[in-house]
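The complex appears here without one of its protein chains, the remainder shown in place.
As written, the chains take the letters A and B, and residue 1 is the first residue of each chain.
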Amino acid sequence: MTAERIYTAILVFLGLGFLFIALPQQVESVGYGRIVPATVPTIALWVIIIAGIVQFFTSKECIELHLADSFRVIAFVAILVVAVWLIEKFGFEYFAPVFALSIMLFMGERRWYWLLFAAFVMPLGIWFLVENVLNRVLP
Amino acid sequence: MDFATIIAGLTDALTPLNLLFVLAGVFVGQFVGAMPGIGPVMAMAIAIPFTFALNPLPAIGFLVGVNKGGLIGGAIPAILLNTPGTPDAAATAIDGYPLTKQGKPLKAMKMALYASVTGDTFSDIVLITVAAPLAILALQLGPVEIFALMVFAFSLISGLIGDSISRGAIATALGLLAATVGLDPEHSTPRFLFGMFQLYDGFPIASVAIGSLAVSEITLRVARMRGKMRPAVVIPKNQTKDQKSVSFAEYWACRFVLLRGSLIGTFIGAVPGMGSTAAAFMSYASTKQTAKDPSSFGKGDLRGIAATESANSSVAGADFIPLLTLGLPGSASAAIMIGAFLIQGIQPGPLLFEQQGQLVYGIFGAMIMANACNLLCGLFGLRLWSKLITAPESVVFSIALVLCVTGVYLATGGAFGVFVMILFAVIGVIMTVLRYPLVVFIIAFFLGPRFELSLGQTATILRGDVWNLANHPVAVVLFAMSIFSIYWLGIKKRRRKASD
């Protein structure tokens, strides 16, 4: 079984799960009208399932995943989520610089003048501009 | 409408004060529109409170400037960083970013600028000269015809799905499925909320566009980055003129592409309900499919940029046709524009040309002036961007990310929208890695709600009976054209390719 087949199989099972479990719970049934709320989602899910099954048997696509890159994607997304949570909780002006700094360090930037510029000058500049010039609310 | 009013209106637009506001608008639009994560629509939303205190003509002129400047600004991050902030710009990135990688970002941006100004001017001239008859024509296209037009658009765009039909079908269906989250357009019942009332209006558009197009690209680039810090864009020194600019011969070679793009954009803009994304991709797909060498697209073909930018910019002018005659917005920026009209005490509709003739022609004058300003401001601004972008990748990407977070927070009114942005960034990364066509997913998502609404309207108007289509000959022709284009552009080409 190739990686391609495994991913396609996962997709088909997700499609089936959505169609038979999530859809009945999450979409209301309506007794009138020419199309009902479930019409379009049902069509979309059947397309996914059928195309997925066809692809499972016919596709010769070769998917390669680099383990190191995958870990870096996961770490990067984790930084994003935590940073946004902290910004929401404690305020943009305190954690946006931390956010920018951690991303730059993650990318491997070590030159202090660039760090100073992109992690402090820019985020605080944006904050000042949005809050005081544009009069919009940031967390 | 007498001639004196028209002249009076057009000259109003030429007073130094009004010109200044138009120029300021273009400048703000180009600059803010070019910020990754902010984009042209956000530029309009930010600009609108500043117009409250102005008189109607400078206020609308300023916003027209922001709108038109934003169209050019939006193409800049797409070309330079492959991080489009709007789905239209995603089509620009297909050929714009490869040119940047070849060290020719300035050339790509200039083509985008010229194509954008060309399309814009074309549709403005159409608006000024034949708005009234075109509006009457557009009225004849009802929900059934618009639904058929949408099917036709999808059939053209299906030429972009790449080599695997199953992957294209899955990406389309996923986009449609994501678009069904939230209240359904027919019965207003909530779908797929999973207990999150913030999803009532569906996934916020800004979160999806910026997440899946811009943040996912940044994520992938960061993940693949190793070792030494490089500039975000490398522009070789001692470039020849040919590598830095677009010659007249190159522009002229694109004349039919530009004309087709402008026609598609103007038509789509005059018929509200489809939007500039459909226009941009219809123009790109038809240009690619009718070219003698379709394989050169996606590798930095100037025609790809010309097709996209001329189409999405010409929508902006033609959007004013339903906006002025019916008060019906054809796009997000047109909706903001209507708010500005109302605040200024101007009611778009059947009486507008009679009661406010001079003002309307003043706005038309401002639109033409905005195009000229766009060209001037653009030639200066593009150089500036191509300098700024040579900063290290780490700096450019971290600033871009902070801007994406800020922009989405402001556009969606809370951290929830930012988390949705991150979710779609992850979806974008997974789809790219597994080689599903992300662009197709985005188009399906953006056209999805309108598609479903049109489907419901059509089913009701036909009373559930397909044979009633006989009363809608235009729709029948469009459906036939869709089938033909799928056969011609898809199956036949594929066969020919296989036999080669």
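In this section, contacts are C-beta pairs under 8 Å (C-beta built on N, C-alpha and C of every residue); 3 or more make two chains touch, one makes a residue touch a chain.
Operating definition for what follows: contacts and distances are computed from a predicted model.
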Tell me the UniProt name of the left-out chain, picking from "Proline iminopeptidase", "4Fe-4S ferredoxin", "Tricarboxylate transport protein TctC" or "Spermidine/putrescine ABC transporter permease". "Tricarboxylate transport protein TctC"
Can you say which of B:132, B:342, B:470 or B:483 touches the chain missing from this structure? B:342
Just name the one of B:39, B:70, B:185 or B:300 that touches the chain not displayed here. B:185
Chain B residues touching the omitted chain (full complex): 45, 48-49, 52, 139-144, 182-183, 185-188, 190, 197-201, 272, 322, 326-328, 335-336, 338-339, 342-343, 345-347, 349-351, 413-414, 453, 456-457, 460-461, 463
Since one chain isn't shown, list which residues of chain A touch it in the complete complex. 32-33, 131-132, 135, 137
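The working rule: only the chains that are shown with their structure count from here on.
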Rounded to the nearest Å, the gap between Cα centres of chain A and chain B is 22
Can you check the complex and tell me which residues of chain B touch chain A? 46, 49, 164-167, 169-170, 172-174, 176-177, 180, 184, 186-187, 189-194, 215, 219-220, 222-227, 229, 391-395, 397-399, 401-403, 405-406, 409-410, 415, 418-419, 422, 425-426, 429, 433-435, 448, 451-452, 455-456, 459-460, 463-464
Chain B-touching residues of chain A, taken from the complex the two chains share: 7, 11, 18, 22, 26-28, 30, 33-37, 39-41, 43-45, 47-48, 51-52, 54-55, 58-59, 61, 63, 65, 69-70, 72-73, 76-77, 80-81, 83-85, 87-88, 92, 96, 99-100, 103-104, 106-109, 111, 114, 117-119, 122-123, 126, 130, 134-136, 138-139
